[in-house]
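Below is one structure; the comments refer to it alone.
A protein chain is absent from this complex, but the other protein chains hold their places.
Every chain is named by a letter (A, B, C and D) in the order it is written, and numbering of its residues begins at 1.
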Amino acid sequence: MKEESLWYIFINASLINNFVLAYFLGICPFLGVSGKLETATKMGGAVTFVMLISSVCAYGINAFLIAVGAPFLQLISFIVVIASTVQLVEMFVRKMSPALFRALGIFLPLITTNCAILGLALFQTQKGYGMVESLVYALGAGAGFTLALVLIAGLRERLEFAEVPGVVKGTALTLLIAGILSLSFMGFAGLGG
Amino acid sequence: MFKQTLHISTSPHLKLGVSTDDIMRNVVWAMLPASAFAVYAFGLSVFLLLVTSVVAAILTEHLLCRWSGKESTVNDWSAAITGLLLGLTLPPAFPLWMAFVGSVIAIALGKFAFGGLGYNTFNPALVGRAVLQAAFPAAITTWHPAFLEGRFTDIASSTLALPFMEPTYDAVSGATPLSAFKFDGVAADSADLALGLVSGSAGETCALLIVLGGIYLIARNMMNWRIPVSILLTVYVLSGIMHWVDAEAYPSPVFMLFSGGLMLGAVFMATDMVASPLTAKGVVVYGVLIGLLVVVIRLWGGLPEGVMYAILLANAVSPHIDSALQNRVYGTNKKAKAV
Amino acid sequence: MSETMTIAPEQKAATGNSNKMLFAMVGIGLMCALLIVLTYEGTKPIIAKNKAAALEQAIFKVLPGTMTTAGYYWDGNAFSPLKGTEAEGQRVYAGFSESGTLTGFALPAVGLGYAGEIRVLYGYDPAQEALVGFYVLESKETPGLGDKIEKDPAFLANFEALSVAVGTDGNSLKNEITYAKSGEKQNAWEVDGITGATISSKAVTEALSTSTAEWVPRLYEAKERFKPQTQSHE
Amino acid sequence: MGLFNFGHKTFRHGIHPPEHKSETNGLPIRQFAFAPLLVLPVSQHIGAPSKIIVREGQEVMRGQLLAEAGGYVSVPLHAPVSGRVRKIANVPTAKGEMSLGIYLEAFPASGQEVLESDGLDWETATPEDILQGIQNAGIVGLGGAAFPTHVKLKVPEGKQCEVLLLNGIECEPYLTTDHRVMLEQAEDIFMGIRYLLKATGAPRAIIGIEANKKDAAEHLSRNIPEGLPVTVEVVPVKYPQGSEKMLITSVMGREVPSGGLPIDVGAVVVNVATTAEIGRLLPHGRGIQERVVTITGPGVKKKGNYLIPVGTPLRFVLEEVGVADNLSEVYLGGPMMGMAVSNLDISITKGTSGILAFTDNEVRRADKVYPCIKCGACVDACPISLNPSQMGILAKFEAYDEMAADHNLMDCFECGSCSYVCPSNIPLVQYFRMSKGVVRKRAAAKKEAANV
Partner (left out) sequence: MNKHTDKSGFFAALEDSSSADTFLRGLWKDNPVFVQVLGMCPVLAVTNTSMNALAMGLATAFVLLMSNVLVSSLRHFIPKQVRIASYILIIATFVTITDYAIMAISVELHKSLGAFISLIVVNCLILSRAEAFASKNTVGQSMLDALGMGVGFTFALLCLGVVREVLGSGSIFGFGLFPDGFQNWIVMILPAGGFFTLAIWLLLFNILKQKRATT
């Protein structure tokens, strides 16, 4: 059976099956913070950061649950661990780097209930990725999330001063842009294989 | 002596004198040779295809303006460009009803929803095509051969498919040079490519006539030459390097330049100023990005052709290019202050 | 009715607070765990049955005439009956007819298609030395194009008798499965592709080619040793 | 040619409007007729108005002081002709408002002689003497801005003038006054340079000239007096090279910092006609009475470069040169920065460098305005490298503060290059003028609020 190369895992998670544009994960922060480029970039960074950490945690938990024969606790443990990880990261960042905390601070709690993080944990388990593969997967997912967010933010900033018809303004326009972007990302299909 | 009252206007009192509708009208002129060739090569079906897409685009623009209580903007010619370009990028025997749908989407979704002329962040014609490609992937990848006998009297059966119905394709159907290369490893002859003696989308086959239209627009200062030049140069250099590394696996740079929609895209679609960056530097970066994406998608992606996706993706990046590559305002850098 | 309503909060002052928190969390945790375990235990047999039925369904599809199946895995040297913890890539299912004769083997294979992985199950009949069945387990290929690999009768006809004869050396195929452009199939070991879905049909071909090259010689050699499950243990 | 460094030095961006200079650049400067009644506003310059010192009915000699400087940033006004002060009252001005001024009735047989006072010898005069002399002569910038020249020449403490830049660019289409002045008044220019070098303490002077006036450049460089540290620099033709910032960049390769003055990069810029005036007037202690004006445009019959007394009414000028019947627009100054006038009763002032008359045939008016199509033409035209496209959109959405804060609105010097090139006919520079006004008003209001 063909092994997925690390390169493929990365390209797949970031471009081909972009978490936001193809898997619809993390749509709410996507709609919420994609209005300004600056916040979009920070949110992307925060999500990638948490993804990397929770990816490792999820890998460990899953191995443990399988060893003890309690797969039914998977979901509950993932969500508890992600929530606590975010708390810990928040505390840690606040202590270690107040500047980084100011930059990421308000975004971290938001991430707890972001399905992209939980989705990442579930998918990597479903795909049976090992430790390194999981990390690369998390990196790709985070990069793809950030890319989608940053692209939309640029377009939305530009459209702030446009004669957009009143009924399209707001969420509808963001969704239309996301749709077109999602179509554009279809061009990456088959890459990295 | 002075019978008339004098008019007051604010300076400057001189105008360069080329207005937006002039530019748009000339773009249509510049596309006519390639369009005429498309009709010549593929016959009646393409004639109907182009008429349908143009009429649908103009109609949609007019009705949307009416509906939203604005003055109709069809006489700025931009809707005609969108319609014609969309038609030129579709396969020759593409069902007319699908082309109609594509034009409506191009104008309504690609242009009007963003605020109309000047505000569309993506190339409207390509938005229309991208939606069509995702909606009807089979129809848009079925190629009709060029120079069939009787093409001026017969209409391809798929062209006249009933609305909302699946088309039936004529048995004869050709592969494009790009898919022939990608899937069968056969490279077409460069001269055939340049002259348009191959199959492909209606308006993309004759590279020479497209270049001619581009040169006309550049000469009249109605098009930014940096965009096509940077795209084509990037494609040439990158694919040249790959071809040099492995001539078996990668096609020659000349093949890359003249095959598929690259010429049409580089000359008429990437140059849509509305969705491209503003500054000279920005435009070059934009062109290089498109060239890069085209090469990557063609050589390593799943699809044989990637010009449409490359341009749409570059459209999405262009606000960032714009903000990163603004000109330095006179007298505001450190050097000026240090003096 | 409930005590919580009658106990005024101030009665349990600061000291009691963390106790209460602990108590609440543990209480809720226990209740949740109980609910989950109950559900898990309650649904386990049904789910297991459903899954087994789905698998059998698929196996029946790729091995015509099969009535019973038995799972095995390759431990590196020989085939042993499944224990249930083996990786999917190691598994193979043998099918038997009503009379207990071997109808063939069902194996999974994976290829990289247009929109990601394509998982298929195919049936190999050592008696005919050919693939006799094919079924797509999972694919994200484009509907209308790539999904022809599941529906296109001409394409599926490829797998009614696709030759995979074992070579004279016994550990490789005489001819590996190869791809041919639509309508250009010449030999019994070639897969006739689909126009407009070249990528997907090539991916299927490659998946089968790789998998058969590895498994078919092994299975062919050991074919005598597979018996219906009741007496399968060797 | 080797004489001067030919033509690669220039500034970023800019435009190339049709020049239309050949119609008048071969015509020598001619004295214009005296109008029977001159109209002299006391505010012909930037700064405080002059203070009138004559009475109604008083007879004055040509060159006599009519009004004295109203402060430091102000200059006196001299009588352009001998005659009688008919009235002191409000006079019409080009801006469309009325302002205080003098109606001066010329004596029909007015003589040519001019009242002189004590001259100023450039070799013995101190810099302060020269600055005072320049102010006394009523000299303001003849390049168009009409800013009192002595103020500009005063080098602030701690700054040093390295180069005196003579502006002989004349980049506005149609105008040829500076061209003729350079050809015909080289002596005066060099004399003026002597005064200016002394006044500013600059060690050398550079005359900047565009390549469409090579004859002038050759003439000047051939006649540089022995020992005078002057060089001539020819630069490629491009609008708005005549703006002092662009000129400094073209010739010296430096950029005047945003919000700064030329002296911040060691330069003082003076127009060649201003310089010639200084060289002509100061040795004799005279004041400005007349200036060279190019009268041209498709609606003018007798085009030419005329020496016209300050205060001559526009109507008189146009009647003398003859205009077409279907006259449509008249501009004071060049077509790029000049002002359209509707009232022909206004008069020539010290700042008037040209009079252009256009007929209905030439004026392209009320073109349809399209949305900005992001063509980037304006971005490639703006010599300050602003983003007029974005600013135009912001102005449309009335986001003035954002324009000023993020887009350097206040650095726009209103050259109009962006409006000239815009295919969508967006009134860009017009938007920016208005926006700057709003921003200034808001800043003033804020300041006031803070003070209260």
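For the reader, a short list of remarks on this structure follows.
Rule of thumb we're sticking to: a residue touches a chain if its C-beta (ideal position, glycine included) is under 8 Å from a C-beta of that chain, and two chains touch if they have at least 3 such contacts.
As the structure is a computational prediction, the values presented were derived from the model and not from experiment.
Judged over the whole assembly, touch between the missing chain and the shown ones holds for A, B, C.
For the options A:A40, A:I53, A:V93 or A:A178, the residue in contact with the chain missing from this view is A:A178. From the set A:L37, A:I53, A:V89 or A:L118, the residue in touch with the chain omitted from the display is A:L118, counting the whole complex. Interface residues of subunit A facing the missing partner chain: 21-28, 31, 72, 75-76, 79-80, 83, 113-115, 118-119, 122-123, 126, 166-168, 170-173, 175-176, 178-180, 182-183, 186.
For subunit C, the residues in touch with the chain missing from this view are 1-2, 4-5, 17, 20-21, 24-25, 27-29, 32, 35-36, 39-40, 43, 46-47, 50-51, 54, 142-144.
Against the chain not displayed here, subunit B makes contact via residues 98, 109, 131, 134-137, 139, 161, 164-167.
Note that only the chains that are shown with their structure count from here on.
When chain pairs are compared by their number of contacting C-beta pairs, B-D comes first. Mean C-alpha position of subunit B lies 45 Å from that of subunit C. Taking the mean of the C-alpha atoms as each chain's centre, subunit C and subunit D sit 87 Å apart.
In subunit A, 163, 189-190, 193 are the positions where the chain touches two or more neighbouring chains simultaneously. Residue positions 116, 119, 302 of subunit B each touch two or more of the other chains.
By the touch criterion given at the top, residues 1-23, 76, 116-119, 224, 273-280, 283, 326-333, 335-337, 339 of subunit B touch subunit D in their complex. On the subunit B side of its complex with subunit C, the touching residues are 136-138, 141-142, 173, 179, 183-184, 302. Contact residues on subunit B toward subunit A in their complex (touch as defined above): 68, 109-110, 112-116, 119, 121-122, 127, 130-131, 133-134, 293, 296-297, 300-303, 306, 308-310, 312-313, 316-317, 319-320, 323.
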